[in-house]
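In this view, the complex is presented without one of its protein chains, the others remaining in place.
Let's look at chain A:
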Amino acid sequence: MSHLLRRQGWVAGLFALLIILFIITKLIQPGYGSSDFGSLARAVLPYAFAVAAQTVVVIAGGIDLSVAAMMALTSVTAASMMNGASEEYALFVVPFVLAMGFVLGAVNGILIVVTRVPDIVVTLATLFVLQGAALLVLDAPGGAVAEWLKGLISGTVPIPGLPDAIDAWLPKALLVLVICLCVIWIPLRRSKLGLSIYAIGSSELAAFRSGVPVARTRIIAYALSGLFAAFGGLALTMSTGIGAPIPGPYLLASVAAVVLGGVALGGGKGGLLGPIVAVFVLRLVRTDLTLLAIDPNVTAIIEGAIMVAVVMFGAFITMRGRQ
């Protein structure tokens, strides 16, 4: 019980931090309004999916280094398939790319289970492979995206009966994020499979002895990670309108947000809400730095330093917990 309280307390603390950051933002830039919030939600989208991908695997007691490369591959695949194609064709592209992410993620899991090579080495190898594959699909940023997909994350959600002032604070990107995550996460969390994922992360041996199919659960965890990464890749393509074969800084960001979100790197603990709030916190810090008119390159340095510090802190906590 106290454990549950502590975990919820962590997420509540993050929410408080987020609100404080919003207030600071408003102080720095009194004009900060709904449209800025919309662009924040759009910027968060790919990061949030990357973090979701990492969270599932970390809860299952592993780590996925190929998240960013998977996003790059799915992004360029989507962008190059939609290039010059009709709007309706995109209806086929989206499920295809998602299925591709799922299958490639499952391949990660199968390689880990079959070869018995540690996850960190296998996903490092698939990071190389997926990066190479992304370069084979598109060797330079390019491609295109269907207009309706772009429209899916720009603008706000019109809800009848609500005044425009509140309406403006509901960007479509946020809605897309919430729907995509909830549709997958909530049923998973309530199912036996979700419980198994937590079980193998908490103690693989205990899970095995209680009859949890460890190998199958691990493969599914990695497949879900691939699926979320594919969502992230699509989000990248939707927000930029093109596909870029060079992976962005999503790997480190995802690990940092997972740690900040209260998910133990050892596995078996935490939920999805914490890391997602953590992403908003990290992005909002960046917004504030930009609003303070700090050189974008310096912003990148500060952001990197924050992420490294967070990861160091998380590792320190894990070490303390073990002793």
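One rule holds for everything that comes next: contacts are C-beta pairs under 8 Å (C-beta built on N, C-alpha and C of every residue); 3 or more make two chains touch, one makes a residue touch a chain; residues count from 1.
One rule holds in what follows: contacts and distances are computed from a predicted model.
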| What protein name does the UniProt record of the undisplayed chain give, "Ferrous iron transport protein B", "ABC transporter permease", "Alpha-D-ribose 1-methylphosphonate 5-phosphate C-P-lyase PhnJ" or "Acyloxyacyl hydrolase"? | "ABC transporter permease"
| Quick one: which of A:I110, A:V129, A:A215 or A:L273 touches the chain that's been left out? | A:V129
| message | Under the stated touch rule, tell me which residues of chain A contact the chain that is not displayed. | response | 63, 65, 111, 115-118, 120-122, 124-129, 131-137, 139, 245, 249, 251-252, 255, 295, 297-298, 300-301, 304-305, 307-308, 311-313, 315-316, 318-319
